[in-house]
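Only one protein chain is missing; all other protein chains are in place.
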Amino acid sequence: MSSKSNNEVLLEVKNLKKYFEINKGFFGRSKEYVQAVDDISFFIRKGETLGLVGESGCGKSTTGRTIIRLYEPTAGEIIYDGVDISELSENDLKPYRKKIQMIFQDPYASLNSRMTVGDIIGESLDIHGIATGAARQERVFDLLNRVGLSKDHASRYPHEFSGGQRQRIGIARALAVDPEFIICDEPISALDVSIQAQVVNMLDDLQKEYGLTYLFIAHDLSMVKHISDRIGVMYLGKLVEVTDRNELYDSPEHPYTQALLSAIPIPDPEVTRNAQRIILEGDVPSPINPPSGCRFRTRCSYAMERCAEEEPVLREVNEGHFVACHLMDEKFPITE
Amino acid sequence: MSERLLEVNNMKTSFYTHVGEVQAVRGVSFNLNKGEALGIVGESGSGKSVTSMSVMGLLQYPGKVKDGNIIFKGEELTKKSQKEMMAIRGNEIAMIFQDPMTSLNPVYTIGNQIIEAIVRHQHVDKKEARVKAIDMLRTVGIPSPEKRVDNYPHEFSGGMRQRAMIAIALSCQPDLLIADEPTTALDVTIQAQILELIKELKDKMNTSVILITHDLGVVADVCSRVVVMYGGLIMEEGTAEQIFYDPSHPYTMGLMKSIPRMDTKEKQRLIPIPGTPPDLVKPPKGCPFAPRCPYTMKICLEQAPEYTYLTPEHRSACWLLHENAPKTEVDNGVRKEVIK
Partner (left out) sequence: MADNKISTDMWEKVDMSTLDKEVIARKSLTYWQDAWRRLKKNHLSMIGLFFIVLMTLLAILGPFFSRYSYSDQNLELGNIGPTMEIYQIDDNDFVYMNKEYKLVEVTEDGHISKRLVPTDEDMMQKYRSYEIDGKEVVIDYSFAVAAKKSGDPDAKKFEIRVNGDVIDIHDKVFNKTYWFGSDSLGRDLYIRVVYGARISLLIALVATIVNFFIGVLYGGVAGYTGGKTDNVMMRIVDVIATVPLLLYVIMLMVIFEPGLKTIMIALGTVYWVNMARLVRGQILSIKEQEFVLAAKTLGASSWRILVRHLIPNAMGPIIVSLAMLIPSAIFTEAFLSFIGLGVNAPMASWGTLANDAVAGLRTYPYQLFFPALFISITVLAFNFLGDGLRDALDPRLRK
């Protein structure tokens, strides 16, 4: 465990579910649900970074958006600093809108192109009445400065900036309310390689400076490993494995995690050409009708009969290492 | 052993837009042998995609190849008419694109789209073409191709669509396959499938491949030779080993240093390349990378460097390699990953 995280839990998610309703049939009488997030539980300690990885459609972004209440959770609890915020009204939620912030994926879509950069960053100051007039301007300049931009940029419009600069404006907007916890929803996947490192380093520095806690959502395992203290792996709405970053890399237990790790192309010709790849067959099934039992079984080379019948639960197989797989019962027998 | 398939000499491509001439490609030369896989690496705006579109003759208004030659199998492509290019495209040069959703026509079945390509170029009847199409789908690993051939693109998943695209591209056994970010829109596990497929088909059909990507890992996996582009120019070219183990251009080194390594226990700070890529409406007169380079000298801002050949196949455009350049301590960012 990284030294900077203490043991105080800041956020605990318990049995969180988010189903999206899709209407089918005449007048929408027969309803179907996309089980985007299905019964996941995890916690994040103060000052640490939890990485959340998985492929598109696995529910990682939905998890982030449900925690910040952009989506109404279907079931479950979101306990932030001891308070369940999953059912708070928008009004009661307002103080938490200052504590929890979000950085978005698309640097082009995440900034309102009709507003100046100064107004984008300053919007939360207006909403929460934090600062007005000269004080507001002062704060906007300070925020721009913190993300490596100058105050001349405040009067410009988003389309004049490059992707990396826009993403930093997005970070400045999130920082404006002095948050404690930031959900980073794929903040670097739309950026060029050389720019990604700029943004990641900035997130690192800001975390050290302000003691921020991050939920870092991404599909790029190498970046997630770089920035996270602990990593959760999601597959089709389920959390299949959570553990320390090094543990995940050294001894991944879930067959999906193993496949995911082996699929990463390493920028080293010899290594990558000689690597023993686990090539998964087929595609991710539809989250409308997920497979029974273990959702990964349709692509898993170790699938047993039991996997189709019984859903594996996420349990601690080693200290701080949680896995949801029936294979674990043999490898790490349950000790009463 | 190797036969020259494609030669691009000093190609320049510009887009004439309302803000002025965007010099997307500013003099690029490279070549490709039969059966070889060449990687073109670069960030957005480096000119890598424009290079491939120029070779394909697919540039749309206001883009234009304004200078240079493209010699494919001994024939000059820049002088060819649209009609002649149409006969070559799809038949001798095929292309797959980044987004498998938009590159398939949603109103035709997958089978129809393959059959169309085969009938147009190979002068066979529809029945025969259909057999070939099913064959092709089987080759690219689509399960039960007899049924899937009559599916529409929306009935395919992202990975399957990219396989179908590859099936269309390879249906006429082209000599050259240009893959423009073929896996960028796909998930890692699907990416692994597709890359495996491209490698396999390249060996089986002896097709040459130009793989355009921003992902150094993908290049390392598939390509034997690598071209690194920046600001519309080739910064460095060499074999994969030379580029990854002995990079000589600060930009290549910078790219290596800015991606995290997988094999370290402790968190290591990434070394980003500061700043942003050049504006190609007003390209810098010196080296395009000079404003972001940690080793910039006066000359770099004044004059574009010539290529220095470190070995016959490894060249690099950097003033540091000039015989008169002062010896500079350079961290080349090379790492040998330790993978179990």
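Some observations on this one:
We just call them A and B in the order they show up, numbering each chain from 1.
Definition applied: a contact is a pair of C-beta atoms (placed from the backbone, for glycine too) under 8 Å apart; a residue touches a chain by one contact, two chains touch by 3 or more.
Quantities reported herein were computed from a predicted structural model and do not represent experimental measurements.
Set against the missing chain, the residues B:Met85, B:Val124 or B:Ile299 yield one that touches it, B:Ile299. For the chain missing from the display, the contacting residue among A:Gln165, A:Thr243 or A:Thr298 is A:Gln165, taking the whole complex into account. One chain is missing from the display, and on chain A it is touched by residues 65, 68, 70, 93-94, 97-98, 100-102, 104-106, 109-115, 123-124, 127-128, 148-150, 153, 155-157, 159-161, 165, 170, 173, 177. Of the residues in chain B, those that touch the hidden partner chain are 18-19, 274-276, 279, 282, 290-303, 306, 322-326, 328.
What we mean here is this: only the chains that are shown with their structure count from here on.
With centres set at the average Cα position, the gap from chain A to chain B is 31 Å. Interface of chain B with chain A (complex): residues 43-44, 143, 157-160, 187-193, 195-196, 214-221, 240-241, 244, 254-262, 265, 267-274, 276-277, 292, 335-337, 339. Across the interface of their complex, chain B is touched by residues 2, 55-56, 162-165, 192-198, 200-201, 204, 219-223, 225-227, 246, 249, 259-260, 262-273, 275, 277, 279-280, 282-284 of chain A.
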